[in-house]
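With one protein chain held back, the other chains of the complex are shown just where they sit.
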Amino acid sequence: MIAVLVETDADGVLVVSQEALTFGRGLAERAGGVPLHAVAVGRPGEEPPAVVLAQLGEQGVASVHHVVDDRLTAYSAAAWAAALVDVAHSAGAAVVLAAGTPRGNEVLAHTATRLDVAMAANVVGIDAVGADPGDPLIVTRQVVGGAVLEQMQLGDTVAVLSVAGHAVEPAAAATATTPEVVEFSPTMTDADLVARVVRTGEKVPDASGALTSARVVVGAGRGAGSADGFKDVVRLSELLGGAVGVSRVVTSLGWRPHHEQVGQTGSRISPDLYIACGISGAIQHWAGCSSAKTILAVNTDPDAPMVTRAHYAVIGDLHEIVPAINDELDARRT
Amino acid sequence: MTDVLVCIKRVPGASGEVLLSDDGQRVDARHVGWTLSAHEECAIELATQVAGATGGTATVLTVGSADAIEQLRDALALGCDRAVLVEAETDRFGPVDVAAAIAEVVRAHEAAGTSYGLVLLGNDAADTGDFQVPVRLAYALARPVVTGIATCTVEGDLVVAHGDGPDGPETFELPVPAVVAVMEGGVAPRYPSVMGRMKAKKVAIEQVAAEIEPVGSGRVRLTLPPEQPSQVQVLGQGADAAPAVVDLLEELGMVSR
Partner (left out) sequence: MATVPSSARVVVIGAGIVGNSLVYHLAKLGWRDIVQIDKGPLPNPGGSTGHASNFIFPVDHSREITDLTLDSVEQYREMGVFTQSGGFEVARSEERMEELRRRMSSARAWGIQSELVSPEQVVEQVPFLDPSVIVGAFWTPSVGVVDSLRAGTIMRERALELGALQVVATVEVVGLDVEGGRITRVRTSGGDIEADTVVIACGVWSPALAEMAGAHIPLTPAVHQMISVGPIPQLADREGEISYPIVRDMDTFCYERQHGADMEVGSYAHRAILHDVGEIPSIEQAKLSPTEMPFTSDDFDPQLEQAFELMPDALGADGAEIRYAINGLLSLTPDGAPILGETPEVKGLWSAAAVWVKEGPGVGRLVAEWMTDGPPEVDLSHSDIARFYPHQQTRAHVRARTSEAFNKTYGIVHPGEQWSSDRNKRLAPMHASQQQLGAVFFEAVGWERPFWYASNEALLGDYGDAVLPREHEWDSRWWSPIINAEHLAMRERAGVVDLSAFAIFDVVGSAAVRAVQHAVVAQTDVAPGRVVYTPVLDQRGGFRSDLTIMRLGDDHYRVVTGGAHGMVDRKTFVDAMPADGSAQVVDLTSAYTTIGLWGPRARDILGSITAADISHDGFGFGRCRDIEIDTMSVLASRISYVGELGWELYLPMEQGARLWDLVLSAGAPHGAVPVGIGVYATTGRLEKGYRAMGAELDSERTVPEAGMMRPRVKDADFVGREAYLKQRAADPATVLCTLSVDDHTSASGQRRFMLGGEPILAHDGEPLVDGHGHRPYVTSAGSAPSLGTHLLMAYLPPDQAVVGTQLAVSYMEERYPVTVATADATPPFDPTNERIKGEQ
């Protein structure tokens, strides 16, 4: 069977976990119709919410391993991994997978270590399943911030892999199922509970929160020229009620604060509109902004990656174009 | 007093277009040079902060070729006190092997009298993105580990680490010795000062060979994703394009009138 670690919130199964389920189902079908199982961490004394069960059924999940244990009320990667290992052993998993979230990757790293097998992070495709059970699995995964694909061979016992965001679109199975719910309490030691969350703070909409939740982000890069070169960009973001986002080089040079950084190592944004001014579009940055619904690039170089990947572009110097846009906005308002 | 070990990796710099070696086994860094992952730059900053606050030392370690001494010196210039190069053919090393090689050094240093209360690493390497070395290292050393950490301090016998969780900012408290994987964003990495750089040059670097038969990374080959044909619609050149831009903004419903 194939076990998928599922993360949930108040709305049910996270979209990324749904993607992982769809990905896992595809793999199960290719392997000759092996069953798809889900593993979800729940609260002691509570059934899995109906919405979760419905979503899992939609994905064709046969069984849900519902982990319930008092010790798991606070997140601990080692404890979650202990649960996955138990499932893998008890139900005979050939593949253990999860969404490539920070938590997914962390739990899988523990799981792979405990199972003493290899792990593939951020997988986007399966290249070879193998004719016989036990044949190595060959996957393609994202490396170098998504700019490069690596073909990787996994070990011959249990394959552990995380699924990169957007690797597949979540899709319903041809036939919905009614998943069987198997409650269980994993085998854990005290050591598995040492590194666990002792406090969770309030989600505060801080500055970077404003950036990740903004409908419009106006970005600027090296093309701004200096710390003083952002005033028009800031003004445009104010006129549109949006946030300012910058490329890594800008924070590196100390021109703008780090919480404004968009990219693989900064904030990943998915606004309705991203206006990228003077940003060439290095892969690190693209990784953070590619989910924007519409991208408008302003750049002197029509061949810059940001321009060729954008939906709309204006060619020229941001210091001429952005003030002109601001003036036009002002003019139309009055 | 906490002696900190911070583990770094020499990785290719970033650009808009990545080049691969002809055999598809590695990224060709000839135009972009070599650097550290951003996560590791923050880990170095945290390492020097913790060492400074507790009166301990910060040792930087890398597993790689002799060329990686360049990155060790960069870390020394940022305030690390000592440096260790574990010489290895990194192409043959997977995350299991890197973790084992680091664990060997930690044990050897412990035997020699330096025990690291805190081992810091980057959350994942900018090139291979395995997300595993910190966790595998922790198991090899039988120490607690937490990943995705933005800031951390050592308070007595506890490592207090903060990161972002799905429900809000999370705090972990781990007994020392512990392993922490750092994610960029909590601290601003520094650039070297002139004096730091001068000091770094004079530090003797400990060089050891990795006594490991590597299990490898499972890499078959690297490829570049197919470039999507550009669909861009050019609205105009220079300031003259402003009306077209504002038309678009209105069309997308971005302008409140």
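As written, the chain order gives the labels A and B, with residue 1 at the start of each chain.
Operating definition for what follows: a contact is a pair of C-beta atoms (placed from the backbone, for glycine too) under 8 Å apart; a residue touches a chain by one contact, two chains touch by 3 or more.
In this text the structure is predicted, and so the values were computed from the model without any measurement.
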Given A:Glu29, A:Glu183 or A:Asp301, the one touching the chain that is not displayed: A:Asp301
Subunit B residues that touch the omitted chain in the full complex: 13-17, 19, 30-34, 70, 73-74, 190-195, 197-198, 201
Residue numbers in subunit A that touch the chain omitted from display: 252-254, 299-305, 317
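Here is the rule we go by: only the chains that are shown with their structure count from here on.
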Euclidean distance of C-alpha centroids - subunit A vs subunit B, Å: 19
Touching residues on subunit B, where the partner in the complex is subunit A: 12, 14-18, 20, 27, 37-39, 94-96, 123-124, 126-132, 134-136, 139, 142, 144-148, 164-175, 178, 183-185, 188, 215, 217-225, 228, 230-246, 248-249, 252, 254-257
Of all residues in subunit A, those that touch subunit B in their complex: 7, 9, 75, 77-78, 101-103, 105-106, 108-110, 112-114, 118-122, 138, 141-155, 162, 191, 194-204, 208, 215-216, 240-241, 248, 251, 258-259, 261, 265-266, 272-273, 280-284, 294, 296-297, 302, 304-305, 307-317, 320-321, 323-325, 327-329, 332-333
